[in-house]
Structures are given as structure tokens and as C-alpha cells.
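My questions all concern the structure below.
The other protein chains are all here in position, but one chain of the complex has been omitted.
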Amino acid sequence: MIGQPAPELDVAQWFNTPEPLTIAGLRGKIVVLHAFQMLCPGCVRSGLPQAQRIAALFSPKEVAVIGIHTVFEHHEAMTPVSLAAFIHEYRLGFPIAVDRPGGDGPIPRTMAAYQMRGTPSLVLIDRDGMIRRHSFGAEEDLQVGAEIAFLLTQARHPEE
Amino acid sequence: MIGQPAPELDVAQWFNTPEPLTIAGLRGKIVVLHAFQMLCPGCVRSGLPQAQRIAALFSPKEVAVIGIHTVFEHHEAMTPVSLAAFIHEYRLGFPIAVDRPGGDGPIPRTMAAYQMRGTPSLVLIDRDGMIRRHSFGAEEDLQVGAEIAFLLTQARHPEE
Amino acid sequence: MIGQPAPELDVAQWFNTPEPLTIAGLRGKIVVLHAFQMLCPGCVRSGLPQAQRIAALFSPKEVAVIGIHTVFEHHEAMTPVSLAAFIHEYRLGFPIAVDRPGGDGPIPRTMAAYQMRGTPSLVLIDRDGMIRRHSFGAEEDLQVGAEIAFLLTQARHPEE
Partner (left out) sequence: MIGQPAPELDVAQWFNTPEPLTIAGLRGKIVVLHAFQMLCPGCVRSGLPQAQRIAALFSPKEVAVIGIHTVFEHHEAMTPVSLAAFIHEYRLGFPIAVDRPGGDGPIPRTMAAYQMRGTPSLVLIDRDGMIRRHSFGAEEDLQVGAEIAFLLTQARHPEE
């Protein structure tokens, strides 16, 4: 999906933000979309700490880090109530959305729209709302830092 | 509680064992009792991996590693249903019990009986069912390995 | 020294390069100058592995990673002969120079010219040969990756 417009978030609930966020509303910022499940060991070990480091390093005026809880297995085990405690215990401070359950099948809607293969997944969206990176699994900080910086240097294109 | 008889487990449910375990029934073995909460970061990072290493190193005929899910906060977030998924995702293979909720107050019954201060907690019980170590927080592998070994060298006392 | 021209390297010997490198000769590339001592624990633990990750991630046509062995203590213990074995054992693949001993005092010449405070030190030099970052101690990969990327997006200025 690299180079395509980022699908709008279709989510059921938000944490850590006074009001819902949208991809459209974040136009002009770089969006770092981190998809995770609270009981995914790779997310807890590498993905979420990386998202926290990104949120700590870059200005929120320039880079919006958004977590999205894309539950596609053990649905009954990873409810919003459990997620709320997880966010509290792991001191996650960036906005986190609960992906909306899919109509049929276990894959939630935003995860499906982004064609994610599992968790953790990382999507980088540029100032124009275009997907510029889409990856699955642990990523090197050095590379992610470089890619965010590249996007930061690119001006927003005027909309027609 | 060092030197005192280990209180019997008062638990509501078991995972990873065909039938319930009791302190009394484990007489003759060293018991490594690891108390945790599935959303406790220190348990996920250090306590549970250590319990897994203990279970992998020592013979289960000599050393019984038992996890006990002592939920004392966020009760609605750490239900047995969520715990089941957690055990699956983190590949925990040793027997794990769900501590029985307390009658009044947030502290579950076994946690209260053992006077645990929080999670992770580690209790070592000797072949005679006596508590020989009782600690709270991360513990060094070198020391825990040594303490288990000391207990292993001690013969069981004949019951009178 | 941020914003000033990078002093030329004044070194006694090179490893991992068929011929000596100079700051002047690298004009047009980003230069990552990593100053270390082979017996500095912080260099072995964090600085040198980071330099290796940088060399592995970025194209050598765009980013030149250069190690410089700036011995300012234990001179007799960290000779070029010992450094050669260190480079071999730690599988360091990027060019490494031996800083030239100072005339008087323990500080070698390039270390003095760059006013480095100790090891590890990291200096980032832009395509025009200007110092853009100068730091001492362990640095976050995320930040270093971002800073290199920023420099990569900047065109070289025509020389007058």
C-alpha cells in the first residue's frame, strides 16, 4: 500500500486523547501508526517501547504517534477494559484507539483496511496522508528514526 | 514468614495441570511459588522469564514451579479468560493457579495468607513444606539458583 | 563547535581502508566520526555497535562512517598492535584511524582539534564539511538516525 492514501481510522474507542483523532484531521503532520495487541509479546518487548521512544523524541506538533489495538485473536481476552489497565500499567502516554470489530471474521476494520499481516505493525504516513512505510515485526530504531526524519523534511503539497 | 509452614493454596482455577496441586501434595519436592499479575510489567520482564528458566533447568520430579495469579488491582482487566490467552501467548508451560478473590478487599486469599507485598513475589518452600525464602521484586538468577540447590541437598524430615 | 568547519584528521595510521581518508576528500558525503578507545567499556557496549549499525544501514556512497582511536589514557595499553586485534575480534568493518599522539600531554591531536571531552564521542559532519552534531556519551539510535537523515536531505552548497 506504499504510496497510496492512508485509509481513515475506523475505531470504537479512544484513550489518552480528549477527542477522537482522524487521519484527515492530522494532515500536515507525520503520523506514526503503531498497531498492537496487548497480549502480543513482540509488541510488549519491542514495538510499544519503540512507539514510546518516538513519542518522546519528536515534537507532537510535527509527529503524531497513534497506537491502535487491532485485536484479531483472543478477542474475549483483550477487551477495552483490559486494555485500559494495560495502558495504565505500561505508562503509555500517546493516543490509543480500539480498532472496530469486523462484521464477519476475526480481523478488525482498520487492520483490514490497512492490510496488516499481524502485530506489531508500523505504518508511516506523510503530511499529505500518503502511506510511506508499512512493515510487520520488529524494526530498527536507526531506520525508523531516519524514515521519520525524511518525511519531516518534505513539505506538504497544496491540495487541489 | 521464613521458617514457618507454607499456607495451603486457596485458588479458584488451574491451568497447565490435569488436576489441582496442593502444597501438602508436593511434600518431598522443592516448591517454587511465583506470584504474578499478567499486566505487571516487572513480572512480564523479569519474574515470569525467570520462572520459565527454573522450570527448564530443574527436574520437575525435584522442583515444582507453580505460578499463582494474585490479582489485587484492575480485577476486571485480569480475568481468567484473559489469563488463558496470556499463558498461551507467552508460552508458559508450568502449572498456574488463579488466586481466589478475597471476601472483602482487593487482596486475594493466597496472597493474603502468604503476606505478599506485591508482584512479582517469589517463595521457596522446602521438602518439608516450610517457607525458606520470601521476596518481592526482581531477583538475581545466580542467587535463586543457589538457593534452590541448597534446598535440593536437604533430605526430607520424617513426619512424626 | 557546531556550525564550524570540521578540522582535518591528523592521524598516524589507518585500518580497513586501502588509502588514507580526509575530511576534505569526503566533501559531498555525510561523515559520521566515532571517537573511541578500545578499552572504554561504554564504547564497546554502545558506541561501536551503534557505529556498526549506521555503517550497515546507510549506503557508504552517502554516509561515511569513520572510527578514530583517540587514546588519551593508558597509552601503553592501547597501541596500534592491540587495536588491530580488537578490530579483528569485534568484526569492525568501517575505516578506523589512529589519532596522532599529542606533542605534550596525553590528548591526541584530532581529539584536541575537535575539543572532544572523552569517549565515546560522536560527530556528524554535513556534505559541506561543517560540524552539525558533537556529543559525548551514549546516544539514542532513533535520534542519531533522524539526524543523519536530515543531513542527507540537504544538498551540497557550491563552493565559491
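Structural remarks
Letters A, B and C name the chains as they come in the text, with residue numbers starting at 1 for each one.
Simple rule for what comes next: a contact is a pair of C-beta atoms (placed from the backbone, for glycine too) under 8 Å apart; a residue touches a chain by one contact, two chains touch by 3 or more.
Keep in mind that what you see is a predicted model, and the values were worked out from it rather than measured.
The absent chain, not drawn in this view, touches the displayed chains B, C throughout the complex.
Within the whole complex, the absent chain has one touching residue among C:26, C:40, C:112 or C:125, and that is C:40. Touching the missing chain, out of C:13, C:46 or C:82, is residue C:82.
Against the chain not shown here, subunit B presents residues 50, 53-54, 57-58, 140-150, 152-153.
Mapped onto subunit C, the footprint of the missing chain covers residues 39-41, 44, 74, 76-79, 81-82, 84-86, 88-90.
Keep in mind that, in the parts below, only the chains that are shown with their structure count from here on.
The touch graph of these protein chains is an open line.
Centre-to-centre, using mean CA coordinates, subunit B is 51 Å away from subunit C. Per-chain CA centroids place subunit A at a distance of 36 Å from subunit C. Contact with two or more other chains is made by no residue of subunit A.
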